[in-house]
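Only one protein chain is missing from this complex, and each of the others stays in its spot.
By letter and in written order, the chains are A, B and C; residue numbering begins at 1 in each of them.
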Amino acid sequence: MSEHPHAIVSYRTFIVVWALLLVLTAVTVAVSRVHLGALNIWAALGIASLKSALVIFFFMHLKYERLLFKLFLLLALLTLALFIGMTFLDVLYR
Amino acid sequence: MTQQMTATAGSRGFLAEGGKYPGLLGWIFSTDHKRIGLLYLFAVLSFFLVGAALGIIIRLELIAPGETIVSAQTYNALFTVHGVIMIFLFIIPGIPAIFGNIFLPIHIGANDVSFPRLNLFSWWLYMIAALIILASLFTGGGPPDTGWTFYVPFSAETTTNVPMAVFGVFILGFSSILTGINFVTTVHRLRAPGVRWGRLTLFVWSLYATAWVQILATPMLAITLVLLILERLLGAGLFDPASGGDPIMFQHLFWIYSHPAVYIMILPAMGIVTEIIPVFARKPVFGYWAIAFSSIGIAAAGSLVWGHHMFVSGMSDTAVLIFSLLTFIVAIPSAIKVFNWVATLYKGSISLDPPMLFALSFIFLFCIGGLTGLILGAAATDVHVHDTAFVVGHFHYVMFGGTGFAFFGGLHYWFPKICGRMYNKRVATVAWGIMFAGINILYFSMMILGLRGMPRRYYDYLPEYADLNLISTIGSWILAAGLLLMFVNLLRGARNGRPAGPNPWGGLTLEWTLASPPPAENFASIPVIEHGPYDYEQGGTPHE
Amino acid sequence: MSDSGHPAPHKDYTGAKLGMWLFLYTEVLLFGGLFVLYAVYLHRYPLEFAAAAGQLNFTLGAANTVILLTGSLLVALSVSAIRHGSTRLAQGLLWGGVASGILFLINKYLEWSTEIGHGIYPGSPILEQRAQGEIVFFGLYYITLGLHGLHVLIGAVILAVVAVMTAKGSIHQDEFVILENSGLYWHLVDLVWIFIFPLYYLLL
Partner (left out) sequence: MNPAMTTTTEAVDQVFLYIFGISVVLLLAITATMVWFVVRYHRTRQPQPQASPRSNLWLETAWTIIPTLIVLSMFWYGWQGYTTLRNVPEGAMDVKVSGRKWSWSFTYPNGRVSDILVVPVGRAIRLDITSEDVLHNFFIPAFRIKRDAVPGMHTYEWFVATEPGSYDAFCAEYCGVAHAAMITTIEARPEADFDDWYQRKYETKEEQENGRQQLATYGCTGCHSLDGSKMVGPTLLGIFGRQVKVTRNGQEHSLIIDREYLKRAIVDPQAELTQGYPPVMPAYNWLTAEELEKIVEYLEELQ
């Protein structure tokens, strides 16, 4: 049984995404300049996550892949989150 | 089931055909999963023998208090190298890379894995890494003396050849990762028509769970080792208290991989046992889904308990609480497996051929190892037995008594399939008996020593520990004798055993529908599967 | 799951991509280890980290962000191009990606040479004088960005190879999985940087 590769993504979509990424970069820089204390780091991470989502779903075509791929990505990220989170069980309460 | 006997019995199947080049080259450059599996078999077994020999020497040193045969420094190198070889070169690659490679594709009715070239490449990585590790013994500041755990700050200071050994292990990590990637992809993409998830053999299920652990945990080991090397070369100071680093963070990073690694070791072993028991009880395995999901459960929960190696390291008590709790959770899926195995025997027709003996003794030995694991998992008792001979006893029970015995069981189970001949069953049974006696004498005495307070990694000990150490050493000789007998018997079988025929045990999984040894291209035409791997009711009555 | 079936291995595009994605996850966790350390030490030395981060060259960092994002765009475009059958365009875009990689590395070289010039590098006598948190920060900084730089280098080489293969015609309209997978790798390099940039250059 042969494969039917996913639809071709239009050049325009990519360029729009790229523009968005640049904008978001500008935003992070801007946000990092205003002092929000602990919030700064979370804001930075939030925006970074947004950017990576754009890259993953469009540049890397994940949006067009079958569900399985998305589940696996979730699994990998969850694992990393747990590794970091559970390490803090020690670091936070030591 | 529609399966034709490719290649008449007696023909030497993939052992003869296959391989683009003649002779040895035809092997070390073959991308046939079966040949690669055999390449792994020979490599892994040789390293096992080396590691085992080191184990024997360790025991000799411990036969009496004081310096008996080796100096303290040599002893430290001995258990370090013994540990590194046994963990990274024997037990982790062992079952997946050997039996997984040979039988996973066959079990799902495929002709090879998804990435055959990658598969060969990972064997090469394994060999290169092995050579680097061996080289580290004879070059630089001499063999590493850190213990297989490479704890900083010691590992960052010692003058021995740690960086090279660590680099070797680092490469092994990638070999292991590639195997994992290959298996996950293969199971998802190459299942023959009719091989639903509910028709996967439980061996494949266990390998699938293992593969995920290999993929998600091994990179942590890789980066940890890189950091250790850089700590030595650049003095980056990430773990050095003097420059603000935290030695305990190294332990976190190390165990984030190395605990899940113990389930990389045991899951495939459980898979083999789950294959053997129904065949020799002539019964469908009891609770297929429970066993399948418990494999996933162990892999998942097992990835979150690494802290139980650090209860007395200075880690926060909150972390002790959570990690201890999760550690006990892992015991549950293991318990489920044990109960299902036993239940499978009920009302069966049981024959005690060598593979079955190994499988049943696996259950017993793994239970001892696992139950002692509970004593280690409980915060209070771990404080007492941590880093004592009790831990050494625990992990030899699970690793040698568990994985080791399952490995030998698999060897005796698939031996006729792989080389088309049968070994001498009576001798095999005797060898098993000797090993079973030896292993218990060897390691049970260690556990008592641990409870009485003898620390591990001690080349010398107080007189009060002498008696049990002597007994333990004697046990190691018995075990060695048994192993030697087993290997000799298998070698003789391979050379001039009687032809085994395609299905000597009466198994229903796909490999038994092929000739022994299987032809180079497994299935002449991809099979269409109508029933599950353990359907002894529908399945054709097993033939002798 | 609907992914059963038995395509001949080398024709199995989905399989190939699946494998690649799995490999990328291992890369993510490889860097993940470094981010674990970063998180822990940031938590322990917030002020020192901010102080140290302030000494990094923000402009070069920002420039490299733009460069990598653009590089990613070019490679993404090249996949669409090859599938439209416009091989030459695809080639050009790939070389563009390579160029972005080289530019990035040049910047990194400039950045590091000045910093090392100031005597700030792991184990340097000057760094030893600094506050503990700063020593750790720079340790992490050099290792993380070093590892990332290595990935950029590898990625650029791969892209070059793929570009040549496209020229040779071994990659074309209906045989492009290698291009797509190399692209995936290149995007990963970008992904990692998306996190490195705020965590190391924008910490104030």
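Methods note: contacts are C-beta pairs under 8 Å (C-beta built on N, C-alpha and C of every residue); 3 or more make two chains touch, one makes a residue touch a chain.
These numbers come from a predicted model, not from an experiment.
**Student:** Can you list the shown chains that the omitted chain is in contact with?
**Tutor:** B
**Student:** Of the listed residues B:282, B:425 or B:492, which contacts the missing chain in the full complex?
**Tutor:** Considering the complete complex, B:282 is the one touching the chain left out.
**Student:** For a quick check of understanding: of B:426, B:457 or B:498, which residue touches the chain that isn't displayed?
**Tutor:** B:457
**Student:** Write down which of B:224, B:274, B:324 or B:522 is the residue touching the left-out chain.
**Tutor:** Looking across B:224, B:274, B:324 or B:522, the contact with the absent chain belongs to B:324.
**Student:** Considering the entire assembly, which residues of subunit B contact the chain that has been omitted?
**Tutor:** On the subunit B side, contact with the omitted chain comes from 72-73, 76, 145-147, 151, 153-154, 157-158, 241-242, 247-248, 281-290, 312-314, 317, 320-321, 324-325, 327-329, 331-332, 335-336, 338-340, 342-343, 345-352, 360, 363-364, 367-368, 371-372, 374-375, 377-384, 386-388, 452-453, 455, 457-463, 536-537.
FYI, only the chains that are shown with their structure count from here on.
**Student:** So how do the chains connect up here, line, ring, star, complete, or something else (other)?
**Tutor:** Here the contact pattern is complete, since every chain touches every other one.
**Student:** Quick check: how many Å separate the C-alpha centres of subunit B and subunit C?
**Tutor:** 35
**Student:** Please work out the Cα centroid separation of subunit A and subunit C, and write it as a whole number of Å.
**Tutor:** Taking the average C-alpha coordinate of subunit A and of subunit C, the gap between them is 14 Å.
**Student:** Where in subunit C do residues touch two or more of the other chains?
**Tutor:** Residue numbers touching two or more other chains: 1, 3, 5-7, 12, 14, 18, 22, 25, 28-29, 32, 36, 40, 44.
**Student:** Considering subunit A alone, which of its residues make contact with at least two other chains?
**Tutor:** Residues 68, 76, 79, 83, 87, 91-92.
**Student:** Which residues of subunit C touch subunit B once you look at their complex with the stated criterion?
**Tutor:** Residues 1, 3-7, 9, 12, 14-16, 18-19, 22-23, 25-34, 36-37, 40-41, 44-45, 48, 121-123, 128, 131-133, 135-136, 139-140, 142-143, 147 of subunit C touch subunit B in their complex.
**Student:** In the complex formed with subunit C, which residues of subunit B make contact?
**Tutor:** 109-110, 112-116, 118, 177, 180-182, 184-185, 188-193, 195-197, 215-220, 222-224, 226-227, 230, 234-238, 243-246, 249, 252-253, 256, 526
**Student:** Give the list of subunit A residues in touch with subunit C in this complex.
**Tutor:** 1-3, 5, 8-11, 14-15, 17-18, 21-22, 25, 28-29, 32-33, 35, 40-41, 44-45, 47-48, 51-52, 55-56, 58-61, 65-66, 68-69, 72-73, 76-77, 79-80, 83-84, 87-88, 91-92
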